[in-house]
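With one protein chain held back, the other chains of the complex are shown just where they sit.
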Amino acid sequence: MGRYVLRRVAQAVGMLFLVMFVLHLLTTLAIQLNGNPALAFFGDKIPSPAQVAAVEQRFGLDDPCYDQPGNPCLGPFVERLGQYAQGDLGTNLRGREVTDIVASAAPNTLRLFVMVTITWLVLGMVLGSVAARWRGSPSDHGIRLTSVLIDALPVFVLLLVYKEVVTVPLSGWAKETFGEDSWPPYWFKPSFDPEHPWATVAVPGILLGLAGSAAFIRLVRASQLDSYGGDHVRTARSKGLNEGRVVVHHVVRNSSIPVVTAVGLTFAEALSGAVITEGIMNIYGMGGVLWDAVQSSDVGLVLGIVTILTAVTVLVMIVVDIAYAALDPRIRYE
Amino acid sequence: MSAATDRTQATPSGTPLLEVTDLAVEFRTPDGVVRAVDGLSYRVEAGRTLAIVGESGSGKSVSSLAVMGLLPDTARVTRGSVRLGGTDLLTLSRKEHRARCGDQVAMVFQDALAALNPVHTVGYQLTEALRARRGLSRGDARKRAVELLDLVKVPNAKARVKEYPHQFSGGMRQRVMIATALAMDPDVLIADEPTTALDVTVQAQVLRLLAEIQAERHMGLVLITHDLGVVAGVADDVTVMYAGRAVEQAPVVPVYTTPAHPYTRALLRSIPSAAGTGRLPVIPGRPPSPAAMPAGCPFHPRCDAVRDVCRTDVPPRATPAPGRMSACHFASDIMAGREPAPEAGVTASASGGSVPEPKGDPDD
Partner (left out) sequence: MSEAASAATGNVAGAASRTLASDAWRSLRRRPDVIISGLIITFFVVMAAFPTLFTSVSPRHCVIGDAKIKPQGFGNEFPLGTDSFGCDTLAQLAHGSRPSLLLALVVVGTALVIGVTLGLLAGYYLGWVDFVVSRTVEVFLVIPYLLAAMLLLSLFKNVDLGSGTFTTIMLPAIVLTLFGWMGYARYVRASVLEAKNLDYVTAARALGASDLRIMFRHVLPNAIGPVTALVPTAIAGVIGAEAVLAFLGIGVRPPAISWGIMIENGSSWVLGGYPHMLLVPLAALLATVLSLVVLGDALRDALDPRLSA
C-alpha cells in the first residue's frame, strides 16, 4: 500500500506538470493569436499604462516569442513554474495577491462542496439503493424518470430560475412566517451573505448537488444490481448471515468502489458547476471570484485561479485513487 | 435444537441427514413459467456421498439452491419437502431457513473467484459467520481461520489468512471455498461442481481432499457434477438427472457396470478412457429447453433405443433391481444390455412397476 501511494503521488506530480504545460501552451497560443499580448489580458477594458506595464513584467510578455504564433514560449513557462513553486500566483488588476484572494474565498467554496457532496451521497445512495433493491417496481421506474429529468436541467438554468424566480417570493414568505432575524429567510436569500455563510450557501449547494446526482443514482443502482446478482453475495447468504449484514458488508461495501471512482471523475465537472453556482448566486468563493474576473476582464486573475483549481483537481484525483486502492485490494497489489 | 443434538440423532446409519422428496421448482420467464426441477427425490446419510450428475440445465444446481433457500426471486418451489435433521426447511420462514444454512447444511460453489468476496481477506470470509452468528472474538476467529486453512491443506496458513482471494491460485482458492463451507461444522455439505474450473491434476487433489474431510467428519456429501468420470472414485450413490428429473438412481458400482437408463449408458460411453483408441461417441442433439419439453419421455429425441411408447407416455419410475430406480420404459432391458423389443409397451409391465420413492423398496 505504501509503495502504491508513493507511485501514485509521483504520477500526480508528473500529471500536474503536464497539465500546467498544456494550460501554458493553450494560453500562449491564445495570446499569440490575439495579436496584442499585453492588451489580451484586459479583454474589453481599457487599462492604464501602469497596469499594462505590470502585466508585461509579470507574464514576461516582452519576450519576442509571444509575437510568433506556434512558438511554445518555454522560457516564460520555466519562469512561471518557478513563481508557482514559490507560491507566487500573481495579482489581480488592483494589485491584490491571487493567493490572498484565494485564501479568503476558499472556505466558502469548501462549504459549497460539503453541501454538494452530502447531497450527492444522500440522493445517490438512497435513491440508487432503493431502485436496486426493488428493481422493476414503480419506485424504480420513478427514480429512473427523475434522474433523466435531472440530467436535462443544466445547472445554469436551474440556478438562474431559482435566483430570479423563486428566491424573492420564498424569502419574503420566510420572513413573514418565521420573522426577520430567524434562519429561514437566509436560506432563501438570493445572494451570499458573509455574515451567514452556511445558511446562504446551503440551498445553492443542494441545487448543485441535485444537478449532479443523476449520474450517481444510476451508478449506485447499476453497481448494486451487479452485487446483488453476484456469486459472492450468494455465498454470504449460504453462510446463514442475516440479510442486513449481507447488504452492508457484501452489497454496499462492494458497490462503494465504483461510486468512489465516480466522485473523482465527477469532481472536474462539479468544479465547473461550482463556478456557475457561485457566479450566479454571488457567493464569494473561488468560482465566484473567477466568474467576476471573467466578466470584468481581469485575465491575470482568471489565469491564477484556473491554475489553482486545476491543481486541486489533480490532487482530488490522487486522493480518490488512493481511496480506491484502500477499498479494492485487487488494485493495491497490481 | 442445537447442531450437536441433531448430529447424534442423525448419525445412526440408515437415517438420512438430508432427505429431498418430490421437489419441484418453477421459474417465471418472459416465455412463461418453466419447470426446472420436477419431482426430484434423494437422501443423504451421514458418512455417505451422493453424486448428482447431469448436463447444465438439468436442474441439478437449481435443486441444491432450493435446499439452501438461495433460489433467485423469479423461482418458486411448487411441491415437495426438504427435510434436514427432521425439519422440513421449506415450511420455515426465509429467516429460519437461512439460519440453518451454514450451520447444518453448507455449500461449496463452482467458481471460487466469483464466489468469494474480492474485497475481504480470506480470514475474514472464513470466520465471518462464526463471528456474526456465534460471537467469536477477533483473536479466536483468527486462530480458527488458520485451523480451517490447515484443514484444507493450504500451506503457510498463518500468513495466507491475511491475503485476498485474487492472490490465491485456482486450486487453493477452491480449498478456501471448502474451508469457508466447513467453518460452522455442517452435517451436510453440498458441493456444486467444485472442480469444474480447475486443471485436471488439481481437480483430483481437490476431490481427494473433499473425500478425506467427508470421511473424517462423517458428513453427508452431495457432489454435483456434469462429469460421470469424476464420480467413480468418490461417490457411494449416484443420481443422474435429465431435464429436471432424476432418470436413474442407484449405488455407484451398478451404475457403472449395468446402467439402467439409456442416458446413463450414453454418458458412460462418452467418458474418455486410457485404453480407448477410437472416436469418442457423443450424445446427439441437445438437452430440451425447459420451455419446450417434448411429450412422453423427455430423453426420447436423443435416445438410441427409442420406441413409440417413449414418444407418448412419460415413463414411470421403475425398479429394475433392488435399490435401483430408472425412469425408462425399458429399464430392465437396458440394464441387462438387451435391445428393447421392437415395438411394445408390454415390456413396461415387466420392469417391476413404479414406486414413489427411489430407495423405498422393501428388499433394500
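For reference, chains read A and B in written order, and residue numbers begin at 1 within each chain.
Note that contacts are C-beta pairs under 8 Å (C-beta built on N, C-alpha and C of every residue); 3 or more make two chains touch, one makes a residue touch a chain.
The model shown is predicted, which means the values in this text are computed figures rather than measured ones.
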Completion exercise
Listed by label, the shown chains touching the absent chain are A
Handout entry: Option from A:Y4, A:Y84, A:F156 or A:W198 whose C-beta touches the chain left out
Key = A:F156
Exercise for the section: Could you tell me which of A:V203, A:I276 or A:L327 touches the chain that is not displayed? Expected result: A:I276
Handout entry: Full-complex contact with the absent chain, from A:A106, A:A268 or A:I331
Key = A:A268
Fill in the blank from the handout: Against the hidden chain, chain A presents residues 15, 18-19, 22-23, 26-27, 30-31, 33-36, 39-44, 148-149, 151-157, 160-161, 164-165, 168, 222, 225-226, 265, 268-269, 271-272, 275-276, 279, 290-291, 294-295, 297, 299, 302-303, 306, 309-310, 313-314, 317
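Definition applied: only the chains that are shown with their structure count from here on.
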Exercise for the section: Calculate how many whole Å lie between the centre of chain A and the centre of chain B, each centre taken as the average of the chain's C-alpha atoms. Expected result: 55
Handout entry: Residues on chain A engaged by chain B in the complex (per definition of touch)
Key = 230-232, 234-243, 245, 249-250, 253-254, 257, 327-330, 333
Fill in the blank from the handout: Seen from chain B, its contact residues with chain A in the complex are 68-70, 95, 98-103, 106-107, 109, 111, 114-121, 128-129, 132-133, 164, 166-167, 177, 180-181, 183-184
